[in-house]
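Note that one protein chain is taken out, while the other chains of the complex remain in position.
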């Protein structure tokens, strides 16, 4: 999230976002701030806080291109890129209107062949990075798949670990090795207002306040002014 | 390995073994003891100790059916079963004579479509099992894939953990959840003479002595008499 | 309604619909289906529930694709789907309707086709949500049931039509006919949905409330005043 705020401050433009497999607060902020030209995703949602207001508004005003997908199709597309094959077969989705819009998805009998997606950049927040350049993402294995599939991988992280986590049999299963990692940035509480499992919870109140504020263009702008553009010592109020 | 020795003592017959993606000492013991009708694998090898003598002998005497494969094809086949799709595409293997023997592998342009393999049973040894029925295999993720793809999953393990490893963010990434696990058996040093990373190393001397002894039918029988059929307090001499 | 919350009634109906199931999965933002599943788990020891977006102790260690892989393996019996629109043919729409954009299809396109028992759930019961034909088919399949804040429908496979099974306390069969946008079959006498039993309420307000509070704190506060 801290990186998302920095992207907004740097006035990033024409980003194309891929949800793995869905998008949330980060995407809504980037969309509202005018950074995004296109999203490909299975959904954009703030979870219990409801609809993503800036996404909804942008789509209804036709200022954002949406390639609608479904979760397992995005997983398949990244796994195809992970393996270096042009497509991966997926069962079960034949009856969806998604097939009418996704001409790139080829129907073959009961299967749909989903083409590989090879993102330019995978961007995520991790619990640990170590001196060898590895990062630890725990059970969020979809981040490993996204990293494998992407050309560049940038990671913000909570805490630095000394040594090499791959030397530790217990930590290693949650590691994405430095082979894939292009750059890391030390960003304590960088997930805020989302949570980091095992370290801090989500700031539900903040997210629901955002959801209310961002219902209007003005409210969203006030949120940006207060929480993104104002320099603060910490990324979080805690 | 302890389970392998038990299978030999129980005179298991007509087993069909799948290497994930290769087979080693366990398979050579089972083959030598007459338990195996067929293997599908990318290789059978004792690693630094060389050829698997009972496998080699059985194939040369035509008493064992071998479906030769190549490592990524077996990974693909299990991942197809993991996803519930009939096949997975694989690039790069078009020039191999394997395609002449594997009529079940369909060539499609530059790709080979490898059909799903859904094993009856996945059998492996794990570091930990917990009270919730989960097992921890660490970075050996191919065991998770094999478990997902298999109808039944039996696991021998080194040590029991109290509680539920899924509650522990650090352990969870190496866990195969109880959803997949049909049964577990507490078997300390159950990998011997192979090693358990982080706990004990491989008994290289024992494996190379096995490799020498098993060059002959008689030598193999003496090995079985001493190390498999003789009751001992521990599965290992240590 | 009686001395219980509507959410509690709905959770009880869901727990009953889970009869015979071994493993239900619950997607994002579905506190009532989750409550129904946890209720079932409290009296049906062989029953397992996996919450896709569980905050702590998420059951999936293969990442967010594991839910879909599990379904592909046939290891999930029951899944829950909602929709901005649900139509009389069982199709759901999570994408767009009447010029409005909704979050998107999530995994519905897949789960509906793969999981044997899909329970459609939408609390709002109106001609806006229950329509003759959805504007966009996020997913289409063979539902096991459709539960709303007012009634429970079953699905007739042969006719591919819903059948009204029961109306919730305080709701009449006529009100259902008026507020439902699609046509459906109904018995001459429409039974009432049985209210929660005291033991169901005890479970809901004890272990279920605690479990739900960990993953849907907002919802738990609203229904049970807990978090």
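Note that the chains take the letters A, B and C in the order they are written out, and that residue 1 is the start of every chain.
By our rule, a contact is a pair of C-beta atoms (placed from the backbone, for glycine too) under 8 Å apart; a residue touches a chain by one contact, two chains touch by 3 or more.
Everything numeric in this text was worked out from a predicted model, so none of it was measured.
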item: Touched by the hidden chain, restricted to displayed chains; value: A, B
item: Contact partner of the left-out chain, one of A:83, A:125 or A:140; value: A:83
item: Residue of B:33, B:52 or B:81 touching the missing chain in the full complex; value: B:52
item: Residues of chain B in contact with the chain not shown; value: 20-22, 41-45, 47-48, 51-52, 55-56, 59-60, 66, 68-73, 75, 79, 90-98, 139-145, 195, 197, 201-202, 204, 208
item: Sites on chain A contacted by the missing partner chain, in the whole complex; value: 81-85, 144, 148-149, 164, 166-167, 172-177, 179-180
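The rule is simple: only the chains that are shown with their structure count from here on.
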item: Identity of the chain that, by mean CA position, is farthest from chain C; value: B
item: Chain closest to the middle [Cα centroid of all protein chains]; value: A
item: Centroid spacing, where centroids are CA-atom means, of chain A and chain B in whole angstrom; value: 37
item: Between chain C and chain B, distance of the C-alpha-averaged centres to the nearest whole Å; value: 42
item: Centre-to-centre distance between chain C and chain A (centres being mean Cα positions), rounded to whole Å; value: 28
item: Residues of chain A touching at least two other chains; value: 79, 90-91, 139, 141, 197
item: Per-residue multi-chain contacts in chain C, two or more chains; value: 56, 58, 60-62, 68, 72, 114
